[in-house]
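Step one of this worksheet: look at the structure below.
Yeah, one chain of the complex is gone here, protein chain that is, but the others are all in their spots.
Chain IDs A and B follow the sequence of writing; residue 1 opens each chain.
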Amino acid sequence: MHAQSGAAPWVDSPLLRVRGLTARYVCADQTEPALAEVDFDIARGEIVGILGESGSGKSTLALSILGLLPTNARLEGSILFQNQAHKPDELLRLDEPQWREIRGAEISMIFQEPRLSLSPVMRVGEQIAEVMRAHRKGAPKKQDVEATLRRVRLADSGRVSSAYPHQLSGGELHRIAIAQALACGPDLVIADEPTRSLDVTVQGEILNVLREVNRESGSALIFITHNPALLVGFADRVMVMYAGRIVEEGPVAQVFRRPLHPYTKALLQLVPQRSEPSDPVKQRLPVISGSLSDSDRLAGGCAFEPRCPARGDLCRSELPSTIKLEGGRRVSCFNYGN
Amino acid sequence: MKYLQRRLAHSILLLISASVFCFLLSDLAPGSFFDEMKLNPQISAGTVAALRSEYGLDQALPVRYGLWVKSVLRGEWGYSFAYNSPVRSLLIIRARNTLLLTSLAMLLAWLTALPLGVWIASRPGRWDDRLSMAGTSWLLAVPELVLALGLLYVVIRTRALPAGGMVSVRFENLSLRAKICDLSAHLVVPLTVLVLASLPILVRHVRASMTEVLQAPFIQAACGHGIGQTRLLFRYALPAAANPLISLLGLSVAGLMSGSLLVEVITGWPGLGPLLLEASMSRDLYVVVGVVMASTVFMILGSLLADVMLVIFDPRVRAD
Partner (left out) sequence: MGIETAVQPAIKPALVKTSGLSKKYSQGSPFSRKKFAVDALVDVNFEIASGCLTALVGESGSGKSTLAVCLAMLEKPDAGEVWFGGEEISRRSDRELASLRPKIQMVFQDSAEALNPRFSAAQIIAEPLAIQRCRSLKQLRTRACELMEEVGLCADWADRRPLQFSGGQRQRLAIARAIALKPSFLILDESLSGLDLSTQAQILNLLLDLQTAHGLTYLLISHDFSLVGQVADFVAVMHKGRIVEHGARWQVIGNPQHDQTRRLLDSVHVMGRSFQAAHGGRQR
């Protein structure tokens, strides 16, 4: 799907349009499926949550938008991105020099675990300056770096800027990862589990920073997480992924109040509820029984079928198609809503 | 500062024990300088004995050691029987020649190995990677001796370069520019051998260290921010890969005095190598001890340099 040149400007078109994205990892003679027929749009300035567990393909999706998949990955489909020159770029057909212009400047990523995604032997301010240097002409000034740090509400930006990662706390490092991603004003930011292994108190702060930054800069945010509780009051829309497919999509409030896909329902029940003093002393926690195995993925029908409480006869042999509902909702299930 | 003081004290202790050890071992080795004379029927045993006592060789080991230490403190560093002069003047000239050769070799080897190792680490599995691996394996397998002899053979056959020695006979009469040319021409053979001998190990270490760092998540993250390939390799990856390389650099410095012995002997370079060989064979005791001590000093300097550099370059070490 390619855009015609010289046609009407793409101002009203979505910032990111993904169609039929399929990803596979090839090693020796084996092929591991990672994504299957992923379709979605991202509009300018919106916050979209991608909800899924390990193995759902969410990290592969993030990396494929940035072209960072390893060399043994095979991608099919189309990712159209409206770049800052208001022309559409087919991201799956870019070469390295073109990617280098887009990464960090137009599409940016906040990687998991800032302790690992920041260089341990460079000062933090220097690392942010490097990103600026890669995309702007001329050497970045110290004030620019400190301004970026202030945008993520880091107090004492002077001290932080000249510190090394091991001298900073987890919360500070997460803010720096956000600052690095925003340094050149990208239109799309992808946050891959940005609050994993953070203290709960700090998680809330980081979400606030992300929300403010999104409001101030107008950049769109794709927020990848496994915890539905983080998306409430934060994301506009949510896409639920399972085994490389989007199984449900819709506005957060609606999906959470009335989940349609059995997997979404089961996932929402896993969120720890506030325990009341009247609760019995100890009870086993609700789980989704079993786990995703490779054979489930490769089977002809729905990958969730073995674990699904609402499974029917058709589910094992046929793949459910995507059903569009009102209010911008989508679901892929034969027995949705039951 | 306390750290440096501790290291200094440690180093002095090391030097003292090295000298004692060296003395002991040299003494335990059979024979002495004047044994050759014993074989000569024209020299009487009495003369030999008189010479021995004149040079203090008949005194007890601890006494001789004490006399040697006094000589070191006086600045003479012992006495050479063969050359009939204090060891110091011999050592200084020879050490200078050796250092000229080895420091140039070290510089060249590192300046070649670093970019080469970084480059092939960034292209794993490609033809240049495989070629350099094969090349370094071959170089590692070939002994220095064979390399030196082979190169000498080529040079003699082609008469392109002088085949040995450090300077030509007419060196003193040449102009400055001609002197430099002459010296350089003589340097080519020993320098090439030394560089080729040390290159494979350096290249492999640089490659191994870089390969490990290039798998780290922060490299992928930097790539994700659009950092260019060259900057990624030299500004992000190499500093993080530097720790084992700094230790290796310390070892290189440590070997500055002692690493070129074989090459010097074969190419006739008037450095510490031939001096040590001669002195060992003729039992010129104090020269041997002097050369060994000079090597030890460099070993200590080398490891101290590596430790200090680690603290300077790796902020994580500083935090401990």
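Quick note on the criterion: a residue touches a chain if its C-beta (ideal position, glycine included) is under 8 Å from a C-beta of that chain, and two chains touch if they have at least 3 such contacts.
Predicted model only: the values in this text are computed from it and were never measured.
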Options A:Lys137, A:Arg257 or A:Lys324, residue touching the unrepresented chain: A:Arg257
Residue touching the undisplayed chain, where the options are A:Ala85, A:Ala155 or A:Leu285: A:Leu285
Touching the hidden chain, out of A:Leu94, A:Ala229, A:Ala299 or A:Leu319, is A:Ala229
Identify the residue among A:Thr71, A:Thr201, A:Ser295 or A:Ser321 that touches the chain left out of the display. A:Thr201
So which bits of chain A touch the chain we can't see? 53-55, 169-170, 196-197, 199-201, 203-204, 226-230, 232-233, 252-253, 256-257, 267-277, 279, 281-288, 291
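Everything below uses one rule, namely that only the chains that are shown with their structure count from here on.
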Rounded to a whole Å, what is the gap between the Cα centroids of chain A and chain B? 56
Footprint of chain B on chain A - complex, ascending: 66, 68, 99-105, 108-109, 111, 113, 116-122, 130-131, 134-135, 164, 166-167, 180-181
Which positions of chain B touch chain A when the two form their complex? 216-218, 220-228, 231, 235-236, 239-240, 242, 313-316, 319
